[in-house]
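Take this structure, written in structure tokens, and hold onto it; I'll ask about it next.
Shown here: the complex without one of its protein chains, the others still in place.
Presenting chain A:
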Amino acid sequence: MSDNLSYVQISSSVNPSFWNKLSELKLNVYKLDESKHSIWGYHTIINSTSCPITLMEVDSTSFNREFTAHNQYLPFHGWILNTNTIEQFKECDKVELINSEGHKLYQHIINEDVFKDTSLLNRFFILSFADLKKFHYYYWFSFPVPRHVVVEKIDACDLENVFSPEEVETLHSAYKNLDCTQRSYFIVKKESGKMLEICTLAFQLKSITLEDKDNYYFVFHNISNDKNAVGSPFRNYVAFLLYYCDFLQNKIVNFISFNLSRTGSQVTCRKSIVYKLKLPMKTKDFYTSWVGWEKNERDKMGPKLANMKNTLDPSVIAENAVDLNLKLMKWNLLPSIDLDNIKKTKCLLLGAGTLGCSVARTLLGWGVRDITFVDNSTVSFSNPVRQSLFTYQDSVDMKSKSKAAADNLKNIFPGVNSVGHQLTIPMPGHSVGESLLEQTKESVKKLTQLIKDHDAIFLLLDSRESRWLPTLIGNVENKILINAALGFDSYLVMRHGVYSQNDTIQASDHPEGCKVITGNNLACYFCCDVTAPGDSLKGRTLDQQCTVTRPGVSQIAGALAVELLISVLQHKHGVLAPAYYSTAQTVPMQEMTASGDSVLGLVPHSIRGFLSSFEQILPATEKYKNCVACSDLVINEYKEKQMEFLLNVFNSSKHLEDVALLTEMFKDTDFEEVLEFSDEDFSA
């Protein structure tokens, strides 16, 4: 008892460019049109040795009018039906669809189209739904073939066992001379004592009779990579042959499974197989019942989903590219760096001026995804040249800086989550009248909430007083505070110590010639500056009020502020990272690569740079017990009295000096000596 011929199911392979092209056509051409559109499928003419699976590919050229790849591929004729909704995709009648496609193929057979182009027997279609917003493509391939084609395999042997080497050579060269439309299926005529003849179906088929059928071999270009099976379109060939040669039913017929393969640099058809096959009887529904829906990856009859977001959505491509850049740093240079920790750090930028812009851009570079701006001014005509997030048009439109900065940041990188808040930060000594009382309270609440919602707070404001409130609240909330201030040709970048009562972190061994201050004992911006932040805007000359700095200073300081944050984040003690400072001239800081606490090295307390000499120093200062912003005296008063205390301070900075017990101290101190550095050197 002989076996039945087995068929290989075709497996679809979609080139990303196919989805790209489909989206483009859907948007610009098809729109809501739900008709079928002709497409091409491709199967390699040379059977692959590296891939045992029989693939039919589609790509962007599938939508071309003409098939032009005959030298490499066999064409499959197909179409795509792209539905407008997922419901239509689900609900359309799949049986009816494949039967109607089968009927179309039957029409091609009976009206003799197949004689003109034999590849019409190789068919497919795609039912699809494209969710263009999500870049999700639901799709289902079908390769329609008649349901009832059971063919009995009587005999199978190698081509060279039936034909002489010369005949094999004739077959191959005659194949090459065939018109492209006739290469998929053709006929070989072999009569004893005569030369082998290769003819088209159109030329020969109708003259074959039951008596001389054994002189003929029906050739099909086999697409199966499995030697023991033939591609499923063979069934269409049988349907076609039985239509024109009814007498072949239930008869044994010669076939050649034509197979091109490569041996070394030679392409030959020697691996072809000659079959003796017993063709079936045509059932009643032979031409009306069709099958061929492709199974999905779970081997079930069902559609597939291609999620092309990573490949096609430009904003996702940008996000992945940014992440990859950082990962390359991790893979190549710093295997232990924690990029996720950086990525998830939410940053609040108080001030969206030169410093704010520069800080935001550097944060983007590190992969930070949440950046919030607070500012109360609008973009002026002088801003765009120095403030790297703004354009001329923003100044024409008088956009608010915080909003413009957030919008432009998203233009630069859509993956960022950036928001701008127009807000004036209440300041000590800027008295609050009745009319402003509610608004001031509102601003305090909003700022407090913003600080609570973020992990790192950047103080990038243009006056000293406006830094006071965020310094206090940030300290109480135990946030990382990074402060940057600018002079004409100098800058100060520092991190504030945190308010942490119960910390036991001891600095690890430190090198000789340097001292260390633990993270909770570090000074804040105000510690070194003794007087309470009064109204520094009053009574100043113009150049003290406005930012008059060498343009590069803000870029340097902004970048350093971010790098300082990153070093804090990568330190194993985070915000409590101790700061080392050199006490001897003989120990350069570069050599203080102390401890394995951080992959990025030391975390200084402050960085001061001077462009007049292009020098930079890294002083560290301890918390001042009478500090107007971070001392326990002030913090406890704030914790106790809250808004009442704040309003008192806003109305008079003298109140702050009282609370911090500075008033008492000034009685017996020479004011000028206490002042280590004045904020006038470091106004933003």
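By definition in this document, a residue touches a chain if its C-beta (ideal position, glycine included) is under 8 Å from a C-beta of that chain, and two chains touch if they have at least 3 such contacts; residues count from 1.
By our rule, contacts and distances are computed from a predicted model.
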* Asked: One chain is missing here; what is its name in UniProt, given the choices "Multifunctional methyltransferase subunit trm112", "cysteine desulfurase", "Ubiquitin-like-conjugating enzyme ATG10" or "tRNA-specific adenosine deaminase TAD3 isoform X1"?
  -> "Ubiquitin-like-conjugating enzyme ATG10"
* Asked: Taking the entire complex into account, which one of A:51, A:86, A:548 or A:617 touches the absent chain?
  -> A:51
* Structure fact -> In the whole complex, of A:304, A:344 or A:573, the residue touching the missing chain would be A:304
* Structure fact -> Of the candidates A:95, A:324, A:385 or A:617, the residue in contact with the absent chain is A:324
* Structure fact -> Given A:111, A:161, A:265 or A:613, the residue that touches the chain left out of view is A:265
* To do: For the chain that got dropped from the picture, name the residues of chain A it touches.
  => 11-16, 18-19, 45-46, 48, 50-53, 55, 57, 71-72, 137, 262, 264-265, 267, 297, 304-308, 310-311, 317, 320-321, 324, 328, 331-332
